[in-house]
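Quick one: structure below, then a few questions.
Every protein chain except one is present and positioned as in the full complex.
Lettered A and B in written order, each chain numbered from 1.
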Amino acid sequence: MVQEQAPQNVSLQFEDVHQQNESYIVGMWTFLVTEIMFFGAVFATYLVYRVANHTAFWEAHLRLDIPLGFINTCVLLTSSLTMALTVHYAQRQMPKQQLLWLSVTMALAMAFLVVKGFEYHHKYVEGLIPGPNFRFEPAEYFRPAQLFFSLYFAMTGLHALHVLIGVLVMAVMAVLIAIRHSSVQDFIPVELVGLYWHFVDIVWIFLFPLLYLIPR
Amino acid sequence: MKGVQLLPEQASTFASQVDLLFWFLVAVTVFFTVLIGALVVYFALRYRRGSTASRAGAKETDLRLEISWSLIPLTIGLIVFVWAAKLYASAYGPPPENALEIFVIGKQWMWHVQHPNGIRENNELHIPAGRPVKLTMISQDVIHSFFVPAFRIKRDVLPGKYNVVWFTATKPGKYHLFCAEYCGTQHSRMIGWVYVLEPADYEKWLASGGEARPYATASGAGTMAGVSTASLKEAGEKLYTQLRCNACHGATDGQRGPTHYGLFGKKVKMRDGTVVTADEEYIRESILRPLAKVVDGYEPIMPSYEGLLNEERVLQLVAYIKSLESSTKVAEVKP
Partner (left out) sequence: MSVTVAKPGEVRHNYLNAGDTVLSWLLTTDHKRIAILYLVSVSFFFLVGGLLAGLIRLELLTPQGDLMTSENYNRVFTMHGVVMIFLFLIPVIPAVLGNFLVPLMVGARDLAFPRLNLASWYLYMAGGLIATWAMVTGGVDTGWTFYPPYSSSYSTSQVTLTIIGAFIIGFSSIATGINFIVTIHKMRAPGLTWFRLPLFIWAHYATSVIIVLGTPVVAITLLLVVAERVFRLGIFDPALGGDPILFQHLFWFYSHPAVYIMVLPAMGVISEVVSCFSRKRVFGYHFVAFSSVAIAVIGFLVWGHHMFTTGQSVYAGMVFSLLSFLVAVPSAVKVFNWTATMYKGTIDLRAPLLYVMGFIGLFVIGGLTGLFLAALATDVHLQDTYFVVAHFHYIMVGGTILGYMAGLHFWWPKITGRMYPEGIAKLTALVIFAGFNLTFLPQFVLGFLGMPRRYHWYPEEWQMLHVMSTAGAFLLGIGFILPVFYLLWSLRTGALAGPNPWGATGLEWKVDSPPITHNFEQTPIVTEEPYAYDNHHEPEEVFSGTGASTTKR
């Protein structure tokens, strides 16, 4: 993964560790900008249809589980805090605490996915998966409601995929920290994962009210 | 190979106005292309390596030049913008009141035209010269685009939504009708002819039910005119009765539904407080998706007719509902 022979893990293309760190941070932010545009396009699509089919979307959103969504919001917000703590201890070169809080973050992330899984399962049981088995009453709202759930699954699915990738990256990072791998000697890798993780949380902060809390 | 054509015909009031702007833009294009091209070539030769031309006073930048060659294109751009926008607003704004109303349905891969008096045409459109014509258009499948080069007009024909275009033809003759939005395999065969007739010829054509076609011999491939026995309105009335629309929509606002008499063009207040103008689009939506907009004071109980009516039949209903004026006698409604 990294040229270990180079002092302080500075890759050959960089002048010094400072330049390398800044490059990684700028790179991550640029990547997050593309992510914002990615989610932004789906959000825009959703909003256009929500305005066009307001009543139907309102009816459809009643079928979402607000308590579970709220629990998940709390879970993710807490995980942002624990991720911030992970970065905090990484900057102070305290691998034990770092590992602890990283594990808590992973556990919260997985809890989020489990709750999401229950929600998806309920939707499946209730016949709210778009497609041939989709059922919705009143029948008049069948089509816009299916559109709502199409967008619901597209948006939360895309988000859940990002959470899952986050968990996998954190798992790799945890192993590297545990074995004291040289690539995680400085805090930059953890900082980058942290940036990504906060982004994933922020997306949810937008998703939750957009989907679960539609005003009448 | 027929003779070479270099200029399109001008056959609508809009055409000559567009062409004036077009040729102005051509002049701008030629002027700047020649100017820049000549300068580039002249500089390349005059200041070629080894030439003795003086290079004294060469500059690296000049604010006055930069400002002027920003402002000149900007000014030309703004002039053209205003010119074009005014022209467009006049041509694509609301059609005149006295416009002749014709309905067009696009489908893969033909144009279907319905005249108010019941004449139906495929891939042909007969219209009188000198009178505004308003086309209300919808597609039954994918996006098409109604394009008559001689009129300089083009309007996409969308599925699920009426689009309107209007024009006044000026010169009798036979003109190309194209589908301009790619619509699948036979896109380039989704063509037809627009026949502009002298008003007298047009009356003859109407009276003969579409049979007296002065240009018939030259008609394009696969075109045919057909006449239904009933006018569009009459067909709509029949359907209206058949579907028992009048059970809920009576001569006056009833318990279950508002009246359709005098509805067209009126501003209607909805349950959610918004106000909607009852145009063709609104009537179509209310037939197919009645609960999308529910009139204030009524319960959302009307069933949807989506999937039960094709665009042709929806058009007939729309034409009939449009024709119901508030003064129309109650007696005319046959239960």
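In this text, a contact is a pair of C-beta atoms (placed from the backbone, for glycine too) under 8 Å apart; a residue touches a chain by one contact, two chains touch by 3 or more.
The structure displayed is predicted, hence computed values, not measured ones.
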Options A:V33, A:L77, A:M94 or A:A139, residue touching the unrepresented chain: A:V33
Given B:P116, B:G130 or B:P159, the one touching the chain that is not displayed: B:P159
Option touching the unshown chain, where A:G69, A:P144, A:G166 or A:P189 are the choices: A:P144
Absent chain, residues of chain A that touch it: 11-15, 19, 22-23, 26-27, 30-31, 33-35, 37-38, 40-42, 44-45, 48-49, 52, 130-131, 143-144, 146-147, 150-151, 154
For chain B, residues in touch with the removed chain: 1-8, 17-18, 21-22, 25, 28-29, 32-33, 36-37, 39-41, 43-44, 47-49, 53-62, 65-66, 69-70, 73-74, 77-78, 80-81, 83-85, 87-89, 91-93, 108, 141-143, 145, 147, 149-150, 152-156, 158-161, 163-164, 176, 178-189
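In the analysis below, only the chains that are shown with their structure count from here on.
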Separation of mean Cα positions, chain B and chain A [Å, integer]: 46
Complex contact set, residues of chain A against chain B: 53-55, 140-141
Complex contacts: residues of chain B adjacent to chain A: 272, 289-292, 300, 304
